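Below: one structure, written as structure tokens.
Only a single protein chain was left out; the remaining protein chains are all shown in position.
Chains: A, B and C, in written order; residue numbering restarts at 1 for each.
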């Protein structure tokens, strides 16, 4: 059977499947499931085109990995066919541990970081594929000697970021997020076992960092998106709460497992195959269906959150650079109480969501981006660049609550 | 409240909301629901980017309608502000009657054409908006005197097609489907109350027809897409069959209504608000969840269809220009029987799907595209063009069945 | 010295220089000269972006050749590194024989076809490069056994066309001319030593042919472009006429040579190096400067043509599918005479230009495009396609003359 397929991708034109094992991994239900997990959760409520999936992102990152490997080989870096395949597998599966709505519900459903789940999935697949993923796992865990292979998968300049910035800016239509990924990849090289960038690519790197920062504040942490995702988190919390109080409707089987007991890395590791299968059965569909089932539930908090989310009647959100004053909180609380006279104080608190989001464009401490200068010196970005690089954390505080009429 | 919002659209850059009533219609749950109905059903199984929704398409068609109206006004065609608003409403709502998976399940769930449902929805909204949709409905039904307004919504050159070709080619990445929509719109004019195209746009029109034909055979009727959609239709048929035999699991409330009794235009009209609310509660999510629930069902036919669809292990499909011979059918049947020894003859037939799909690039009979020639004559496309226009129906016959190992 | 340069190209992103000899050829004054020859002559008078040069087109075609070779190698076609290099050289130099304003003045300045001049240039360069172009020349002349290499350079599906359609539609902004070049290239294969296309690429091929036809009638043979180019041809003819009559200004040295004696293949071959150097010294600049020098010349015909060309006050052009009637010609002639009372009959004829242009989308006779059908048969396009392919010649007759007020 010919497994050398070509897949249309609006972002890159065509993506070729480079190895037979990649084809087989794509066919696996663990991977097909990523078709039902949107890359950007509820972001499509602000950017209606942002419906692309983890499946598509994984293909895209794999495509860029091919390009990066070719570039490095062209420049004389020795990457064996086995290493190339392993690095390709590793990037393909780097996000396979994501659950429904990706980051939004990451710690609501199971108490395991998605990267740990990715490793568990890879290990399970490694068994099913008779050890064929050994080297991929080693690269993914940064245990493989050629550190630059890991850096292509996970670093401030990895193919993951490269693809998601491309893809997210493409599907949102936020042209400010467009990056010169092809130029950046063509500028990569390896020096002392680590990824470096040729000096003449330095403006492309700055552009990349700025574009990423813009994507954070304009898309990923867009206030309306934050509001929707906070509502979803709160909704799921309420589901659990009502479930524990036995006040919920009959829960679909697929979800039952995740409500009945707390799940963490330890019990996941203990029951790998069983738990992974359960987890793999879960995706955006189940959660959205749960929302739909909850619309008419008698619990006011649950049905309010569900209805407002489904019909995109989202909570108002205030966002600012400093913490909210007690006065502001009191004023909001009072307004809401006046509006929802029928609910008690405790439930009222469920409808007010406080929190913060942070991001920085670039970390100059850990894992800095390095440049190959014209005189064959290696310099970190901050030293190499003629202009200032923003490496400060920016934190924004938010407060969500029902619209007051 | 400021309702003059701007929406990012990767296809057109930005879409402005031109009228307050448009904003209010967008906010309505009937319309928000279109966010959960993919424009192209299961096409994303072949083109992973094709996840865009009816919601997005409706916005896009509305955007092009603005452009078309502006162009005609610029050329001196008198369109009043009321007419402009009404035509905009009509195009926005032209597809609001679509149900889960759009065309694929169109006649499986209810026995009503989506355009009839669109009219029912518009009438219902007209009541809720105190008659503000009167003129829009009249234009949509082609009862309004200025026929060209209807033609912009429904004809061989309407803004619906213009947007879906653009949008579908954009999200699939099939660049062959790209059309010069901006040029075409700039070439529109009105003559004797009908839409005509300036002669110098004739190659753009041909390109548009060819692009549409390519989209049909390369995307909408792509053999793998046909296979997936036929499996879905068969799946839903089996659901109904098992439901009637009381052999199904407990059906979610949202779907129950549609399984209990046959629904047609007559009873829809009789119970408009109730039935529309039920119908509006239904979308891709419910059907996909149904698939997920069916994966482990004891009925072999149902679980086979469900599992294979979910994991994209699709039926093999043969497609050809003539009917399949009895011999070919017998051979397929025999093979399948050998593979699925456990199932009986009757159930076996459920796994073999035969049918055909037809399309033609252009109809030169009904509603032909007219050109304003340089000498002020009006000519139909076929007469006006220096080259041959393909107006033949092409029919392809298909046969789907489980892969044989 | 590192000759592995990367060149920015708005059409393909980046073009890499694949071989050192390519770098050296690019540096040669014969090749650099192509920077001063616009790909589309005076087309920028209608499409102001169309200023791209033969230099850029040659780079683009070379880039696509790399892609085509990689695709074929990926599919198992054996192309040696020497052959790959030779084919790349051949496509790079395929148009090096073009003179000022490319096709427009092709037979006005020297009486040699540009392909013959390309061969002469290649032979000269072969001497300078000590025989390194031997195989490239053999491929270019179709004398090399692997015929498909020649077909990539010259056939109905060659990389020349592929690039010029891409590039010309890009720079003109005529989106109707966009082709799916990446898809087409990915569909190429070799069968029995000839280029074939995989069947599933057939709609892309049709699209390619239609796009090419559109480019002909909407760009290359756009009536305003034809008018401008006919004026240029007539202008140069007048220059020669006045030169022979000794009524011209002092001619710049670079042009003198081409006015003094008729140049044809025979004397070009006889004096290769000398004549090529003279020819290579000539480009769009010289002709445009000639126009500028002629603006105030006392000869009415010459200055009229020059001034009107420079200021884009172009002749009116009638274009139709049949020959012009004598009556029409007489009427035009009369009008012009009335307007230009000061010039005599003979000179008047210089301002009236009659001619015709022909083109066809596809030749099904010579060198047809072949498809690799699913059953491993090979079929020509016409037989393989479900729809009609336009392979008729279309001829348009034109008549240009000064605008009459």
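Following the convention adopted for this analysis, a contact is a pair of C-beta atoms (placed from the backbone, for glycine too) under 8 Å apart; a residue touches a chain by one contact, two chains touch by 3 or more.
All values reported here derive from a predicted model rather than from experimental measurement.
Enquirer: Sort through A:66, A:204 or A:304 and give me the one touching the missing partner chain.
Expert: A:204
Enquirer: Identify the residue among C:3, C:35, C:75 or C:392 that touches the chain left out of the display.
Expert: The missing chain is touched by C:35.
Enquirer: So which of A:183, A:278 or A:312 would be touching the chain we can't see?
Expert: Answer from the full complex: A:183 touches the omitted chain.
Enquirer: In terms of residues, what is the contact footprint of the unshown chain on subunit B?
Expert: 4, 6, 13-14, 74, 182-183, 186
Enquirer: Hey, which subunit C residues sit against the chain that's not shown?
Expert: Its contact residues with the unshown chain are 7-11, 13-14, 27, 29, 32, 35-36, 44, 46-49, 51-53, 55-56, 59, 170-175, 252-254, 281, 285-286, 288-289, 292-293, 310-313.
Enquirer: What is the set of subunit A residues that contact the non-displayed chain in the whole complex?
Expert: These residues of subunit A touch the chain that is not shown: 175-176, 178, 180, 183, 203-204, 206-207, 210-211, 213-214, 217-218, 321, 361, 386-388, 390, 392, 394.
In this text, only the chains that are shown with their structure count from here on.
Enquirer: Per-chain C-alpha centres versus the global one: which chain is nearest?
Expert: B
Enquirer: Given the contact rule stated at the top, which pair of chains has the most C-beta pairs in contact?
Expert: Answer by contact count: the chains A-B.
Enquirer: What's the distance between the Cα centroids of subunit B and subunit C, rounded to whole Å?
Expert: 44
Enquirer: Could you put a whole-Å number on the gap between the CA centroids of subunit A and subunit C?
Expert: The separation of the two C-alpha centroids amounts to 50 Å.
Enquirer: Mind pulling the residue numbers of subunit A that touch at least two other chains?
Expert: Within subunit A, the residues that touch at least two other chains are 13-14.
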